[in-house]
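Following this message is one structure expressed as C-alpha cells.
With one protein chain withheld, the remaining protein chains of the complex are depicted in position.
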Amino acid sequence: MIPTTGLLLGAAAVFVVLAIAVLYRAVRGPTTQDRVLAINVLGTNTVVILALLAAALDVPSFLDIALVYALLNFLVAVAISKFTVDRGGVM
Amino acid sequence: MADHESAPVGDADADADADADSDGPILVPVGESVSLRTTVAHAIDVASDGDRGGVHFVAPVPLHDIDDVDPSVREATQELLERVEAWAAEDDPEGALTVETAIIGADEYLFGPDDYAAVLAAYADEHGIDRLVIDPEYNPRGNASIIQSMEAELASLGFAVEEAPFARRVRRGRFLQRGGRAQFLTLFGVSFLFYQLLGGFAMTRFDLLTGAASAVIVSAMLYRVSLGDRLRVAALARRSARLVLFVPYLLYEIIVSNLLVSYAILHPKLPIEPRMTEVRTAVWGSMPITTLANSITLTPGTLSVLVDGRIFTVHTLVPTAREGLFDGSLERAVRFVFYGRAAAGIATPRERGDCRILGEEDETE
Amino acid sequence: MIEYVAYALAVFVVLTAVATALLRDVLAAIVLFGAYSLGMALLYTLLLAPDVGLTEAVIGAGVTTLLLLLTIARTVRPSGDRTAERVDPRALFACGALAVVFGLTLPGLPAVGDPNAPIVSYEAVTGYYLSNSYADTGVENTVTAVLAAYRGFDTFGEATVVFGAGVATLVVLRREVLT
Partner (left out) sequence: MLVSVAIVVFLAGGVFFTFVSAVGVLRLPDVYTRAHTASQTDTLGAGLTLVAVALALGLETTTIKTFLLLIFIFITNPTAAHAIARAAYEEGIEPWEETDD
C-alpha cells in the first residue's frame, strides 16, 4: 500500500517551496503586472495546497476555504489589472 | 429641439434618384457609443475617397422607446444627430459632401436585429443607397450579440456592409442587459443548486430557507447582468452536448502543447521565439468570442492579449504554437460548439489571410 | 510531515512580511500584502482554525487589497465645486434597513444588572469564577482576575499588539518631524 497521506503532505510541502520561489518574482517585479502575475500563481498554489491538506488531514471543510480563495484570487488579479490601466476604475 | 417633430433634417429626397446606381451615398446607422466619433470620421473619409456625394446618418429608434417609455428619448436622439452633423462638418470643411441625418423606425415596432436591418434597408432603398458603414460599438438596445447579426442581415439583403475601424481605449461598457422572468428563474435555480451543493445536499429546512433567501438576493441583483441572451432551451441543449465533445479535445490540446512548452522552459538554452500576432477570427457574438479567447489562453504557447471585436491580438511563445493558432483548429472547434457541424469546416485563418505577425513588417523594411 | 509544511509556510509568511515592509512602490507593497494574507490564511487553516483562515482570506487578501487600491484612487483633490458627496437614496435605504434589523435585536438583550440575565443565572460558569477566583489568583476583582490571570496570555498578546501599534505610530511621527 502506498502511503497516500504522506505523499499528499509531501506534495503540499513542495508546493509551498515553489511558492517561496515564485515570491522572488513578486518582489523583483520589475513591472506591477509581473507582481500580480506572481501573486496569481501563488494564489493558485494556495488553493491547491488547501485542497491537498483537505485530502491529507481528511478535513473536507478546507475545500470551502479553497473555493473562497479561488474566487478571491481571480478578483484581486482582475481588480489590480484594471486599476493599473485606469486609476480609480477599480469598481 | 424646437422642431424635433420633423425628424429628417435636410432635404432627404433631393438627390435620391440622381445617385441610384452603385455610387450612391453611404448610410451610417448611429447611436450613443464610444466609437461614434471615429465612425463619423471614417464614413466621411470613405465617402470623399469614393466620391460618394453624401453621407446619411440615421438613428433607428423604436416606437415603444420614443413615445411610450420616455419622451426625452426623441430629444436626446435629435441632439445626438446634431452632434454627428457638427462632427461631419468638422471632417469635411469644404462641404463637398451632403450630410443628412434622420430618425427612423419611430413608427415601427423594432425588436430583433432583423427589424433594425429591415428599417435600415427600407431607408436605403428609398434613397438609392447600397453601401453601409457600421460603428463597431453601435448596439441597438444594448444587446451585445445583436450587432453582428444585424450586419449579417444587411449583407444578405445585398448591401455592401463595412465596419469602421476603431482602436479601443479603456472601455466602460454598460453591464445591464435585458432580463425577464426566465432569466431570473434560471439564475435563481442555479444559485439555489449551487448553495445546496456547497452545503453537501443536507436538505435541512435551514439549508433550504437560507439557500432560497441567498438565491433571491443573488438573482435580484444579477439577473440583468449574467444572462444576456434570450433563453432558447433547444439550442442550449445542443450546445451543451457539443461542449461535452469539445472539453476532451481541449484537454488533449492543453496537455500536448504543455509538454512542448515545458520542454522549451526547462531547456538550458531557453529556445523560445515570442511574437505578437494578430488573428481575425471567424466567430461572432460575446459567448463564442469569450470561449475562444479563453481556450487560446489555456492552450500553452498562445495567450490572448487584446480582443477587439473579432480581432484577437495573441502573444505566441514558440513557433509550433503559432502554426497551430494559424491553422485554427481551436477556432474550428469553438465554431462547432456554437454553430454546429456545418459551420466548423470553413477555411483556416491562414487560408483566409486573416493572420499576421506584428512587427515582422518593420523588420523587412 | 505536516510540520515541514508549517515550517515552509512560516518562512513564506516572514518573507512576504519583510518584502511588504521594504518595497518602495506602494502598489507592489499592496500586492505583496495580498501574498502575506495568503500565507497567513494557509497557516491558520493548517493549525485547524479554518474560521480564522477564511476570515483572513476574505479580509486580508480580498477586502483590504481593494480598500487600499480604492484609497489610492480616491485620495485626490476632488474636481468641481460640490463640497459634499452625492447620496444614493437606495444605498441610504439599504443602510437604514440594516440598522433597523440590528436595532430590532436590542429589546432581546437583558437589562443592565438584571439578576435573571443568562450570564448570571447560568451558575456553572459564572458561579465558579465568583467563588474561586480569589483563591485561584489572589486578585480581588473577578473581572480583572479573568482578564489578567485566567486568560492572561490572550491579554498579553492584545497588549503587545497595542504596544506595537503605539511604537509604530511614534516611529512614523518622529520620521515626519525629522525630515
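By written order: A, B and C. Residues from 1 in each chain.
Heads up, the rule we're going with is that a residue touches a chain if its C-beta (ideal position, glycine included) is under 8 Å from a C-beta of that chain, and two chains touch if they have at least 3 such contacts.
Given the structure is predicted, the values throughout are model-derived calculations rather than measurements.
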Chains shown that the absent chain touches, full complex: A, B
Where the unshown chain meets chain A, residue by residue: 1-2, 4, 7-8, 11, 14-15, 18, 21-22, 24-25, 31, 33-34, 36-38, 40-41, 44-45, 47-48, 51-52, 54-56, 60, 63-64, 66-67, 70-71, 73-74, 77-78, 81-82, 84-85
Touching residues on chain B - with respect to the absent chain: 170, 197-198, 200-201, 254-255, 258, 261-262, 265-266, 270, 272-276, 293-294, 297-301, 303-307, 313, 315, 317, 359
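Note that only the chains that are shown with their structure count from here on.
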Between chain C and chain B, distance of the C-alpha-averaged centres to the nearest whole Å: 47
Sites on chain A at which at least two other chains make contact: 64, 89
Multi-chain contact sites of chain C, meaning residues that touch two or more partners: none
List of chain C residues in touch with chain A within their complex: 1-2, 4-5, 8-9, 11-12, 15-16, 19, 23, 25, 27-28, 30-32, 34-35, 38-39, 41-42, 45-46, 48, 50, 53-54, 57-58, 61-62, 65-66, 69-70, 72-74, 76
Chain C partner contacts - residues on chain A that touch it in the complex: 5-6, 9-10, 12-13, 16-17, 19-20, 23, 26-27, 29, 32, 35-36, 38-39, 42-43, 46, 49-50, 53, 56-57, 59, 61-62, 64-65, 68-69, 72-73, 75-76, 79-80, 83-84, 87-91
